[in-house]
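A single protein chain has been removed from this complex, and every other one stays in its place.
The chains carry the letters A, B and C, assigned in the order they are written, with residues numbered from 1 in each.
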Amino acid sequence: MCRWIAYRGEPIPLEYYVTRPSHSLIAQSMHALEATASLNGDGFGLGWYGEPEEPGLYRELRPAWSDENLRHLCRHLRSRMFFAHVRAATGTAVTRTNCHPFASGAWLFMHNGLIGNWTVLRREVEALIPDDLYACRAGTTDSEAIFLAILGADLTQGGQGDPVAAAARTVAAIAELVRTKGEGAQFRFTAALANGRDLYAFRYSTLDAGNTLYYRQSGADVVVVSEPLDSDRENWTSVAPNTVLIAKAGTPVEFRPFLPRAQA
Amino acid sequence: MCRWIAYRGEPIPLEYYVTRPSHSLIAQSMHALEATASLNGDGFGLGWYGEPEEPGLYRELRPAWSDENLRHLCRHLRSRMFFAHVRAATGTAVTRTNCHPFASGAWLFMHNGLIGNWTVLRREVEALIPDDLYACRAGTTDSEAIFLAILGADLTQGGQGDPVAAAARTVAAIAELVRTKGEGAQFRFTAALANGRDLYAFRYSTLDAGNTLYYRQSGADVVVVSEPLDSDRENWTSVAPNTVLIAKAGTPVEFRPFLPRAQA
Amino acid sequence: MCRWIAYRGEPIPLEYYVTRPSHSLIAQSMHALEATASLNGDGFGLGWYGEPEEPGLYRELRPAWSDENLRHLCRHLRSRMFFAHVRAATGTAVTRTNCHPFASGAWLFMHNGLIGNWTVLRREVEALIPDDLYACRAGTTDSEAIFLAILGADLTQGGQGDPVAAAARTVAAIAELVRTKGEGAQFRFTAALANGRDLYAFRYSTLDAGNTLYYRQSGADVVVVSEPLDSDRENWTSVAPNTVLIAKAGTPVEFRPFLPRAQA
Partner (left out) sequence: MCRWIAYRGEPIPLEYYVTRPSHSLIAQSMHALEATASLNGDGFGLGWYGEPEEPGLYRELRPAWSDENLRHLCRHLRSRMFFAHVRAATGTAVTRTNCHPFASGAWLFMHNGLIGNWTVLRREVEALIPDDLYACRAGTTDSEAIFLAILGADLTQGGQGDPVAAAARTVAAIAELVRTKGEGAQFRFTAALANGRDLYAFRYSTLDAGNTLYYRQSGADVVVVSEPLDSDRENWTSVAPNTVLIAKAGTPVEFRPFLPRAQA
């Protein structure tokens, strides 16, 4: 039950959302309000886009709240699109390679949720990853496996295809695995995906409304979060269950159904 | 506002108190009940006595709850006297050298509390440490400084003197510093000190009842804790404020006043 | 190109071989003499047997030479059978879960060598691991995969079978994979395997004499090492290429051919 923030807009210092707000991501690492686990102390990560096409990554297995490097980086790094994530592990080890976000080429991904009964389903989920992307698998989380499977589903369409369609096919395939072999387990997928230009945020779950997701839009700037960064609830709009938020470069946010229950 | 456990008695695996009880020290690292800060995720440490005269130490800056090494060690290490501590930092860095317990020669020490206004008072407290012990100062905490000052106060009496008297003189000197130059700050000292044979546990505070301290005695075995390890409160007896618990080798626990308010 | 030590015999403090000798494993972490890479600074680990059937593990991603915990543990832990390992990573991440030794149930394993072209062959090697053991795969190294595949090959014979036969079948299968799909890559396997009673040490390589392996026997005590722990070469006997050293409980060391070249 992790917590995360994704931003797209005018270049801003990362501290603007990660460390400064009253209920910043750092505050959420110690005490989240809308999560099953209020404690998110199993590592954290930043991913950001700058001049190179490939995003930068800073991931660390210590808790976010005591990491001085994180504070320095959030003050000094400016970016037009960035991810930040604090982790509550659900069974896999606390290592940097299991920390979000994950990167491959120009893509970034992070996740809040889980594939239930992961030790049983792991092998079949990993089988969704094409060989050439399997070499990128540096950790053992369900989240990283989903990411590489989505990239693979896109690549099988020639790449640079439709990330939402690739995510839908992958998530549907995993949901089917969970349904048939998961022994009653749940699959929760509240996640963000980006390529440096476009940002996608998903709220999906097999059995319930899924983990919370909110956003705030102001001109061309959009910030998507697990839970509001301050107590002024009017600023924040909840994303409906089984929905994908799409923030393409230079366009307002739009929403589409994502594997609505009848379809899943 | 850390949490700790000290044990003296028949050799037992450390897991018996550190990881197994329903409200074990590991559980307290995530959610302590009787502390200002419920979260103790700024590192942890074990100190134990075995065949060598000098105690063993295992200290780590990661949170206790996700450290697999800690679980292995608690299952495999058996000891007649051991300390375990989970840290909530009060201003100094999260490093191994700032984690409790601290060791010097045959002595072990750990602390729950703080010297308020530490950045102002630090220099004068460090001045209480004799030169030869100052070389052992590996970190920057108030706790380590108190420990080395106590050892120094004992050594000035020829060593192997009376640790309670040495602690009383040191704590009184620091209390006086806090009173005169601390600008209203508090000094809280709930601490354990041992030499492999005898165990001392202190509950002291300049302005209030001080941080909680409990113990349980069963035959020759005694365990002293920041807060009870299970919900069966009848098992646990609170140590009164401004009191020192003395568990000398092979004798029942005794209590003495420790700097009672009128005296301090 | 890691370095390691395995011991079986009278219970001794681990420091006797890990930290004290003139060319101890700690010294080898900074400057190994008989390895391609003289530097073994990518983490380390201890595994030891005590009263519980399952071995204890202490693994850390920092270099061995600066870890004070390691020195404390080596002074305080006594064991009748232990492994110690310093790592030089060959492409996979520096995480605790990638550090040797690896444990599963009562078994311990550590490895010096590599499966060449690992990113290409990884998937097929992992396919050798049975489903129920795949859940134990916590890291991403070739070494851990070999270990779990060997355990699986033994289990398919009903378990508690012949570990040497299981290792031979597994290593032969991997050698065949490397030969047919490795594009000229090498497979080097100098490894130790133990269950708390018996110790096995392997020296094998597909293309050359393989990584060095030495042992020293004194009464019922045997220590097996990547390279001698002191400059007195007469103390140490080299294990021949393509050989397995078998040190069963209470018996002298014996040697058998292990996949001799003609057979492999």
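Note that a residue touches a chain if its C-beta (ideal position, glycine included) is under 8 Å from a C-beta of that chain, and two chains touch if they have at least 3 such contacts.
If you're wondering where the values come from, they're calculated on a predicted model, not measured in any experiment.
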Visible chains that the absent chain touches, using the contact criterion stated earlier: A, B, C
Selected residue (touches chain absent from view) among B:Arg20, B:Arg78, B:Arg137 or B:Arg197: B:Arg137
Contacting the left-out chain in the complete assembly, out of B:Arg122, B:Arg179, B:Arg197 or B:Arg216: B:Arg122
Touching the absent chain when the full complex is considered, from A:Cys2, A:Leu39, A:Leu73 or A:Leu128: A:Leu73
Interface with the undisplayed chain - residues on chain C: 30-31, 39, 41-42, 61-63, 65-66, 68, 89, 93-94
Where the unshown chain meets chain A, residue by residue: 48, 50-52, 54, 56-60, 68-69, 72-73, 75-78, 96
Positions on chain B contacted by the hidden chain, ascending: 92-93, 95-97, 119-120, 122-123, 131, 134-135, 137-140
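Convention: only the chains that are shown with their structure count from here on.
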Top chain pair, ranked by number of contacting C-beta pairs: B-C
Whole-Å gap separating chain A and chain C, where each centre is the average of the chain's CA atoms: 38
Per-residue overlap in chain A, given as positions that touch at least 2 other chains: 93
